[in-house]
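My questions all concern the structure below.
A single protein chain has been omitted; all remaining protein chains appear in their positions.
Going in written order, the chains are labelled A and B, and every chain counts its residues from 1.
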Amino acid sequence: MKALRQNALAIPILIWFGLLVGIPLVYVVVVSFLSRDDLGNIVWQFTLDNYRRILDPVYLRVFVNSFMLAFLTGLVTLLIGYPVAYITSKLDPKRRSLAIGLIILPFWISSLLRTYGWVILLGNWGIINNVLMALGLVDQPLQMMYRFGTTLVGTAYMLIPFMIIAVYNSVDKLDKSLLEASYDLGASKRQTFLRVVLPLTIPGIAGGFTLVFMPALGLYFISDLLGGGQTVFLGNLIHTLVNRGRNRPLAAAFSVGMIVMVILVVSIYSRLTKNQKEGLLL
Amino acid sequence: MTKANRWQTIYLAVFFVILYLPVLSVILYSFNANPSTAKWTGLTLDWYRELFDDLKKHQPARYSSSAFKWQSSLPRFPLC
Partner (left out) sequence: MKKPLLSLVNLNKYFGDFHVLRDISFDIEKGEFLTLLGPSGCGKTTLLRCISGLESIDSGDILLNGESIKDLAPNRRNVNTVFQNYALFPHLNVYDNICYGPRVKRTLTEEQLKEKVREALDLVQMSGYENRMPHQLSGGQRQRIAIARALINQPDILLLDEPLGALDLRLRKHMQAELLQLQKVTGTTFVYVTHDQDEALNMSDRIVVINQGEVQQLGTPLDIYNNPKNLFVAEFIGDRNILEVDVLEWAEGSAKVGLGSQVVQIGNGRHQLYAGERAVLAVHKDKMRISCTPVPNALVTEALSIHYAGSQIRIELAVVHETEAGRERITVILYQQGDCECRPGDTVWVSWDADGAVLLPLEPGWQGRVLV
């Protein structure tokens, strides 16, 4: 009874959550077990056919592609973003807020527009090729568009602020006297980084990775614009199945597969941070 | 904690340049006289003129054509 009263304030939030997240989720799961008629309408007939189909090697390849893209995006944003977060935390307060502002600012610009910026930069007749040719470094335009790498650049670019902010928060929380103790005990800066800073910022790294990985699985307009459909990702496939293929049950099955991947990553994340919390309670 | 050194400051500066490069490219090409992004044929303000003309013609500017397109692309799930 007491617990109920204490949690009463959470009830409206839970209702909203149920309406906005729970119902669509259940809907997707239910649809993934249904069939469709020739016109693409959903038919109330239970089937496992959709799941059988996504295990087809052609479709499994799409899962692998998406996983690779999301994983590499996490890796790239970590490698580039960690130093940014680390250096930012060492700036004096005024410059630090400026840097954080600059990192967050692109969020307020349409992501479609920013992706389009890469098209202008990387296109065969784009800025980079024009500059390279004007300088005489290359004879003909470099083919930079429509590759897996281009999609990776675009996705990493779109999501790197999440990584930086997550890592920055954990670097900033770091007790500076631990670094001093490390130097005092004879460690070099490099040793201090590897033995103290890095292990203590694992929660930030894991958090950033999760925040980047999840949307990277589903983004489809970046691979449409920059990848040119050369590599098929889950997002594109689902998008196509719903809008053109008119096969919503199969799209739903893919969505469930994607959700399973996300749950996998989140559970790894929570395990990583749980171990860490024990040590961080000092 | 030690202050950021020179190399670190340079790294940060390079990062911010790359972060804003695509945005700046889009802004730059909004002044391109050629309607294609593949060619640069000189500066123009034509696109801005057209934009403001458009805004005047369609009084409620909020309902820009892109919003209509967005609506029509909404997945139509049957209510079951």
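Some points to look at:
Here is the rule we use: contacts are C-beta pairs under 8 Å (C-beta built on N, C-alpha and C of every residue); 3 or more make two chains touch, one makes a residue touch a chain.
All of these numbers come straight from a predicted model, not from anything done at the bench.
The chain we do not see here touches A in the full complex.
Only one of A:Gln191, A:Gln230, A:Asn243 or A:Ser270 touches the chain withheld from this view, namely A:Gln191. In the complete complex, the hidden chain is touched by one of A:Leu121, A:Leu200 or A:Leu234, namely A:Leu200. For the options A:Ser32, A:Ser182 or A:Ser255, the residue in contact with the chain missing from this view is A:Ser182. Interface residues of chain A facing the missing partner chain: 175, 177-178, 180-188, 191, 195-196, 199-200, 276, 278-282.
Please note the rule applied: only the chains that are shown with their structure count from here on.
Averaged Cα coordinates give chain A a centre that lies 22 Å from the centre of chain B. Of all the residues in chain B, the ones that touch chain A in their complex are 1-4, 8-9, 11-12, 15-16, 19-26, 28-29, 37-40, 73, 75, 77-78, 80.
In the complex of the two chains, the chain A residues touching chain B come out as 27, 41-42, 44, 80, 83-84, 87-88, 90-92, 99, 102-103, 106, 109, 113-121, 123-127, 130, 157, 160, 176, 179, 189, 242-243, 248.
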